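The structure under discussion is supplied below as structure tokens; questions concerning it will follow.
Note that one protein chain of the assembly has been removed; the remaining protein chains are unaltered in position.
For clarity, chains are labelled A and B in written order, and residue numbers in each chain start from 1.
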Amino acid sequence: MNHFISVNDVLDLKAFVKEALLYKKTPFADKYLGKNRTIGLLFFNASLRTRLSTQRAAQNLGVEVIVMNVGQDGWQLEFQDGAVMNGDKAEHIKEAAAVVGQYCDIVGVRSFPGLTDRDADYSEIVMNQFLKHTGRPIISLESATRHPLQSLTDLITIEELRKVERPKVVLTWAPHVKALPQCVPNSFAEWMNAANVDFVIANPEGYDLAPEFVGNAKVTHNQADAFAGADFIYAKNWSSYEQYGKILNQDPSWMVTMKKMELTNNARFMHCLPVRRNVVVEDAVLDSEHSAVIQQAGNRVWAAQVVIKHLLIKLAREESPFLF
Amino acid sequence: MNHFISVNDVLDLKAFVKEALLYKKTPFADKYLGKNRTIGLLFFNASLRTRLSTQRAAQNLGVEVIVMNVGQDGWQLEFQDGAVMNGDKAEHIKEAAAVVGQYCDIVGVRSFPGLTDRDADYSEIVMNQFLKHTGRPIISLESATRHPLQSLTDLITIEELRKVERPKVVLTWAPHVKALPQCVPNSFAEWMNAANVDFVIANPEGYDLAPEFVGNAKVTHNQADAFAGADFIYAKNWSSYEQYGKILNQDPSWMVTMKKMELTNNARFMHCLPVRRNVVVEDAVLDSEHSAVIQQAGNRVWAAQVVIKHLLIKLAREESPFLF
Partner (left out) sequence: MNHFISVNDVLDLKAFVKEALLYKKTPFADKYLGKNRTIGLLFFNASLRTRLSTQRAAQNLGVEVIVMNVGQDGWQLEFQDGAVMNGDKAEHIKEAAAVVGQYCDIVGVRSFPGLTDRDADYSEIVMNQFLKHTGRPIISLESATRHPLQSLTDLITIEELRKVERPKVVLTWAPHVKALPQCVPNSFAEWMNAANVDFVIANPEGYDLAPEFVGNAKVTHNQADAFAGADFIYAKNWSSYEQYGKILNQDPSWMVTMKKMELTNNARFMHCLPVRRNVVVEDAVLDSEHSAVIQQAGNRVWAAQVVIKHLLIKLAREESPFLF
């Protein structure tokens, strides 16, 4: 593995999930691996789970951590090639990324989409500039269109909780008061399409995800149909891809309720968090045995840890090719 | 010890203070104790001493530290049960606390009172929600009504500096330009009432602390009377408990001066810091041999270290019950 940006960076998905679950049993087994290594975690946006779980994962591997709120602690960055930088951007990503690469062995980056210019967001300018200029393995801590550490966590959690070989997994849109990115549902779809599950997406009209992420998933606009017989309900709001970044619908009837959960095969309820209670999902579901959201959040550590492990191995291989 | 929220969490106060002072002599004696442990320090409010001293204490014990400015680095939190979260709060404390508990072995929380709703503040909503939902030992880094790490430090410092078996300790209100919480004086009173000292509180009318914190202390509105023969003068401003959160008095005659210190038994001057010079206390006192404020602040490390030690032992006992 050279970077961790999407599901395509994982060679053997099944083995990867197994390794993560092994870390859950023996968190400190590879603490020697990170000796004398430093990971830099750069946040252009807010974070709770990603910030804490990635730090913990690195610590479990003996890696030193440097966390930075870019823009807030440092300088506003310019991402356009050829820009005449006479505005409010003090530093170009070309320098910033290369410099960070001088100080850190692995670099994690979180940068949300602007949700105004679809082409700009879907071309992943920020993440691609870091990939191009940092000169180090990059971990996406959520980019404009994907959140792979979350999706890996989701797959780990499904693997832990599934009761059948090939569970029915439903990604359902849910209402929200703000326009949110498509990263989590895009990424979840990408990973579910790569896994051994029966995958269905339920969303209102106008909310279909980008075709490259939907892939072979069944898409329905009827939430009840989707819930029927489901083993996992994964709720998430997102803004429209078609009418990019817009809120077309706040229909509360799409909220996940206990009544709807009764349509399922006693499904487990999942959400990436943070979740707005009684808007996205009612209290009764989150406070019931259906809910797997805390276990799911806890698994973020093992997801991050298996990713950092593979990148540490890559670094060790480059430095000592004869050892491998 | 299961948590560290108030003096009631300490089984043997005298032994606890002794252990802290032993750490001052041999700071790294228990460095093995924190191996593979991570403490999360969550700040809803500003901090200098608590932030740095608790980090240092953890490092002395070999514990990894994750610091987070909640709300600023992460999401605004909702604390009300049953809330329909369609406003500016993106995450409920139920999830946030439980999630942090997944990543950290011990969790420290600082959250100041709002000073507008006395019942809300004195019911300690934030701290109690963390206690209820985190699933880990909690350390108060200052809550709505208490600041126990400060009070433990104060007791350690008094133990170090006292010249008589049972010193006279005076907590005196002092003027200030802003409405401040009652946490420090509340907590100081609670700890002094539990210790072997002659404890007096001096404050203007309308500034009596809550009865449950005053306890058996002598309360006087005459500062000079209180200072007479005192061994320790502990100055602090607080806003009114009776007319909750209000400033009733900014009378500069309550400022601690060198002239007033002459009424004492050559008392040491204490303050939790930050202190406004020439408002709370005049320069002459802080810059004299009376002042113990820097030694007092330094002792914050040993207070935090003994607390973290006891919580680490609790964790070790739970994991390996046969070892103890």
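In this text, a contact is a pair of C-beta atoms (placed from the backbone, for glycine too) under 8 Å apart; a residue touches a chain by one contact, two chains touch by 3 or more.
Bear in mind that the values here come from a model prediction, so they are computed numbers and not experimental data.
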Option touching the unshown chain, where B:I138, B:L209, B:M270 or B:V301 are the choices: B:V301
Residue among A:P27, A:G40, A:P181 or A:G298 that touches the chain left out of view: A:G40
Touch list for subunit B against the chain that is not drawn: 27-28, 31, 43, 46-49, 51-53, 55-56, 59-60, 69, 177, 273-279, 283, 286-287, 293-294, 297-298, 300-301
On subunit A, residues whose C-beta touches the chain left out of the figure: 36, 38, 40, 64, 66, 68, 70, 73-75, 78, 81-87, 89-92, 94-96, 98-100, 102-104
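The rule is short, and it goes like this: only the chains that are shown with their structure count from here on.
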Approximate Å spacing (C-alpha centroids) for the pair subunit A, subunit B: 39
